[in-house]
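A single protein chain has been omitted; all remaining protein chains appear in their positions.
And then subunit A:
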Amino acid sequence: MKSPSTLKYMLAASAISLGFSNGALAQDTVKIGSVLSVTGPSSFLGEPEDKTLRIYVDQINAAGGVAGKKIELVIYDDGGDANKARTFATRLIEDDEVIAMVGGTSTGSTMAMVPVFEDAQVPFISLAGAIEVVDPVRKFVFKTPHTDKMACEKIFEDLKKRNLTKIGMISGTDGFGASMRAQCVKVAPNYGMQIVIDETYGPRDSDMTAQLTKIKNTAGLQAVVNPGFGQGPAIVTRNYAQLGMTGTPFYQSHGVASKSFIDLAGAAAEGVRLPAAALLVGDKLPESDPQKKVVTEYKKTYESATKQPVSTFGGHAYDGLFILVEAMKRANSTDPKKIRDEIEKTKGFVGTGGIVTMSATDHLGLDLSAFRMLEIKGGDWNLAESGS
């Protein structure tokens, strides 16, 4: 049996050595935080984000880190729960003392965390879709994914080129579908679009033929737009073909921009158009395209590391991480406020989602060119020739 004094001595020694190693670590590492929905209903978004961050932080560290400092990544899983997200955000700020945050899988989680980062004055690059994240502009909050408003504008732009103005809408009643529907209704007049019929379906519905029959029988209908997410749009697409409506141009949203949509909708997906990031058609981009190199490299890295097909969601995390890393390099400092200033000065950053140029009034920095209009042909994405 050890005497109490020996034990005390050992404890003291280990405490000293721990303290010492911590001190040594703190000098050449910086902490970047992340709260993602790796599990739960949004896991198909959070999982690729989580993998992307881990792959690239390892890669950056292997190459010597940022400005001589290694990055220590602290990731928490909120399970899709906004309350948990907020708790983890506070922990990142108070316990982990991160210098910046790349995360916030859903709009709900992001909005719950925004006040924490605003108060602590730590930059927060969100991976959530809705425009509310950066409108109105908050000093420390940025985001990388395209907004649903841009998707509507891109679709309407394409419709205008095809001289189609009378559209029917069938939208999911989930958060994504409802928000995009509202944005589309708002911007439709700017493009001379007239919504002649406006239908919805529940996110878990298994049959949309009733709504589509109504749309089909609407006089003057020229095209149909389906803002939605998950399996709903796949069923809508199948019902659309079932009812023999394929003569009418059909538009999906960027919410279905993953290979599984084509698999699920099958032959019915032929001819469907949708706006999506360049990442999906990396191999089909012309060599001259500025994004070609970034998207093909990201796709290769991600797919070889995870053995899973790449998704745009992981791409948002890639963009967020590298916007931050570049800003840290320029700032050459670990002061969150200086890093924030540099993030805002991001100019011509080529990411998977588009070319990002931020400003004091624009914390997203993407324009409509970030979206490509795709058409599904032969079971694969193809760049649609505009106006055809």
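To be clear about the criterion, a contact is a pair of C-beta atoms (placed from the backbone, for glycine too) under 8 Å apart; a residue touches a chain by one contact, two chains touch by 3 or more; residues count from 1.
Please note the rule applied: contacts and distances are computed from a predicted model.
Colleague: Could you check which of "GntR family transcriptional regulator", "Cytochrome c oxidase subunit 1", "Nitrate reductase subunit beta" or "Branched-chain amino acid ABC transporter permease" matches the UniProt name for the chain that's left out?
Modeller: This omitted chain is identified in its UniProt record as "Branched-chain amino acid ABC transporter permease".
Colleague: Of the residues listed, A:Thr29, A:Thr87 or A:Thr173, which one is in contact with the missing chain?
Modeller: A:Thr173
Colleague: Any idea which of A:Thr52, A:Thr105, A:Gln231 or A:Gln291 touches the chain not displayed?
Modeller: If we include the chain that is not displayed, A:Gln231 is the one touching it.
Colleague: Touching the hidden chain in the complete assembly: which of A:Asp81, A:Asp174 or A:Glu199 does that?
Modeller: Selected residue, touching the omitted chain: A:Glu199.
Colleague: Going by the contact rule already stated, which one of A:Thr29, A:Thr165 or A:Ser260 would touch the omitted chain in the full complex?
Modeller: A:Ser260
Colleague: Using the document's contact rule, name the residues of subunit A that touch the chain not shown here.
Modeller: So the residues of subunit A touching the unseen chain are 41, 43-44, 47, 173, 199-202, 204, 206-207, 209-211, 213-214, 217, 230-231, 234-235, 241-244, 260, 263-264, 266-268.
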